[in-house]
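Here's the structure we're looking at; comments come further down.
Yeah, one chain of the complex is gone here, protein chain that is, but the others are all in their spots.
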Amino acid sequence: MSVQHMSAAELINTDVEKKSLFPLNMWYVAALSSELKDKPLARTILNHQIVFFRTSDGEVSALEDRCCHRALPLSLGTIENNGIRCGYHGLLFNGDGKCIEVPGQGKVPRKALVSTYSICEQNHLIWIWFGDENTQEPTCTPPEYPVHNNPEYLFDGDVYHYEAPYQLIHDNLLDLSHLGYVHLYTIGGNAKLHMTAETKVESDEKMVRVVRHMPDSVPPPTYTAAYPFKGKIDRWQEILFKISHLEIWTGAVDAGSDSLDNPNRDGFHMKGFHGITPETETTCHYLWTMSTNPKHDPEETAKKVIEQTRLTFDEDKVVIEAQYKNMQNFKNRTMLDIHVDVAPNRARRIIESQLT
Amino acid sequence: MSVQHMSAAELINTDVEKKSLFPLNMWYVAALSSELKDKPLARTILNHQIVFFRTSDGEVSALEDRCCHRALPLSLGTIENNGIRCGYHGLLFNGDGKCIEVPGQGKVPRKALVSTYSICEQNHLIWIWFGDENTQEPTCTPPEYPVHNNPEYLFDGDVYHYEAPYQLIHDNLLDLSHLGYVHLYTIGGNAKLHMTAETKVESDEKMVRVVRHMPDSVPPPTYTAAYPFKGKIDRWQEILFKISHLEIWTGAVDAGSDSLDNPNRDGFHMKGFHGITPETETTCHYLWTMSTNPKHDPEETAKKVIEQTRLTFDEDKVVIEAQYKNMQNFKNRTMLDIHVDVAPNRARRIIESQLT
Partner (left out) sequence: MSVQHMSAAELINTDVEKKSLFPLNMWYVAALSSELKDKPLARTILNHQIVFFRTSDGEVSALEDRCCHRALPLSLGTIENNGIRCGYHGLLFNGDGKCIEVPGQGKVPRKALVSTYSICEQNHLIWIWFGDENTQEPTCTPPEYPVHNNPEYLFDGDVYHYEAPYQLIHDNLLDLSHLGYVHLYTIGGNAKLHMTAETKVESDEKMVRVVRHMPDSVPPPTYTAAYPFKGKIDRWQEILFKISHLEIWTGAVDAGSDSLDNPNRDGFHMKGFHGITPETETTCHYLWTMSTNPKHDPEETAKKVIEQTRLTFDEDKVVIEAQYKNMQNFKNRTMLDIHVDVAPNRARRIIESQLT
């Protein structure tokens, strides 16, 4: 059966049947760098219970979150110079998962070790590798996200825990037509405009790109507060879906001042990073940042833009978790597609193709 | 096996085995009219998840609480002039469950519709029909409850959610002998008096009626506050059980001033309406109102009577939910009958006879 011929409803229902599987042989976003300071972080990813910690040399390690002695989560322990010490009987493990001290006992047993995970910290993000049996070691480097290192941008973010499977967030972010209904009180504005903006969708076997242009439109308040626009603006929304994350680049230039197809266009930019990482088959982590380049009062304006972003993502969370609860209540009954589902359905097909 | 020969304990245990069934081809109380103003109401009834809403013409509709597009509960949407709009992508459904607008899409798909339920608003109550496969459409009108439209009475009420099967509330209301123990601190009074009041029970295949008379007794404080009694009173308690609800009519006249068998007797009256509607096999809704005709300071006195009623029903809820939890803890072990169980057991037999 060719996946290309399955309807979205079939894809959604199929996912449920295969729900113990996730795409493998890739990097997932595990944490924001800012989360790892002097305390261990417990996080379950792809059903693996993991403790993350940063030692004094700045290195981040990820171990199975279970002491091999009496099973206490290591995340309840304390970070020391060269490892993490269990909070029950004090066994000390280094970043390679090897126990290097059993207090009060001369010899450390050979079997005293815990599993480790491959970690890469890059662009203020912590990535974690999940391979299949043949590729436990990473076969590539994580995706680059240089925006976080661009001095022209200010950014901040947060990590949301979702009581919903990760693909429902993909659906949401790939279809901005919901802005007028879900985000009525934040960034929504005119629902009809969002619904009818001309939209181009392109995709290959690894990504989906959605581009929407709203030329010669009135700038919303956030935009005029952040940037010295002269009058009407040419706006864009560009969504790039990859399996591990989405990049959503929105912004505007003075109307007619630049081509919206110019990748180096000037103006006001909001660049969202959306790491979407399964926790279990039915829950996920949403690790987001928002980067922006305000001209007026940059620190203060960026703070406001990020706060507005947070409120918007809070609204999405309410809707998506209610949606998932209702899907369960109605036992995953078949869904009906409409025009807005083109891009989300392509993303579902990409993930489906990774699960075979 | 004749149902008439089953003990109450057998009936209770039998219900458990058949617990996926409810009486059908009848109206249940779905809501108080006062619950439906400008917001949708989500309520599960007989395992159906339903959204109720009142459009600007005053009409109440009931739809399956699930958008056919991406399964969001419609109860999270907004009411418009001619229907309810989904809060995710804005699909608009009319009261017949038909989608009449898909924002941004010219044509509404033929399959874009959700199930509807037959509703009747009458006497300030919203009734909902549940038929079997052959009687999806109502074959009768709902029971009348004209007390709510009687200008001599003031009423108010509330809807309680119970973590207990609906028949346990029937048991409770049909046996007022519990007043002296459960309602020790509200309306209880002398336990022995309640236990030994002469009680008549009559029933047919659709109803149970219990009549208790307490002639020449001292009026309780609520009564003297509400009505200019001259001294001792003749009191009555009349309980009418029907499958969808109970009517409990209590009150008193000056001792010897009127016959307690006169349906048009004067005096002070408290008329309770008790809609008891299954949510699931193990939970239910208790939709109650209390109507009264105080002579002194009517608004204020009615408010006090209703508040007293609420406290009393709160006490019942604690007991009934604890009872059900314990029934589960003890795995529905057989129960022992005593004299007070006559009327409750007849009600159980009526419901049992509807389930065959």
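A and B are the chain letters, set down in written order, and residue numbers restart from 1 in every chain.
As a working rule, contacts are C-beta pairs under 8 Å (C-beta built on N, C-alpha and C of every residue); 3 or more make two chains touch, one makes a residue touch a chain.
This one's a predicted model, so the numbers in the text were calculated from it and none came from an experiment.
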> Which is it among A:Leu24, A:Val102, A:Val201 or A:Ala225 that touches the chain not included here?
Replying inline: A:Val102
> Of the residues in chain B, which ones touch the absent chain?
Replying inline: 171, 175, 177-178, 180-182, 191-192, 195-196, 319, 322-323, 326-327, 329-330, 333, 335-340
> Going by the touch rule given at the top, which residues of chain A touch the chain that is not shown?
Replying inline: 49, 65-66, 68-73, 76, 85-91, 102-105, 109, 111-112
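As a working rule, only the chains that are shown with their structure count from here on.
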> With chain centres defined as C-alpha means, what is the inter-centre distance between chain A and chain B in Å?
Replying inline: 48
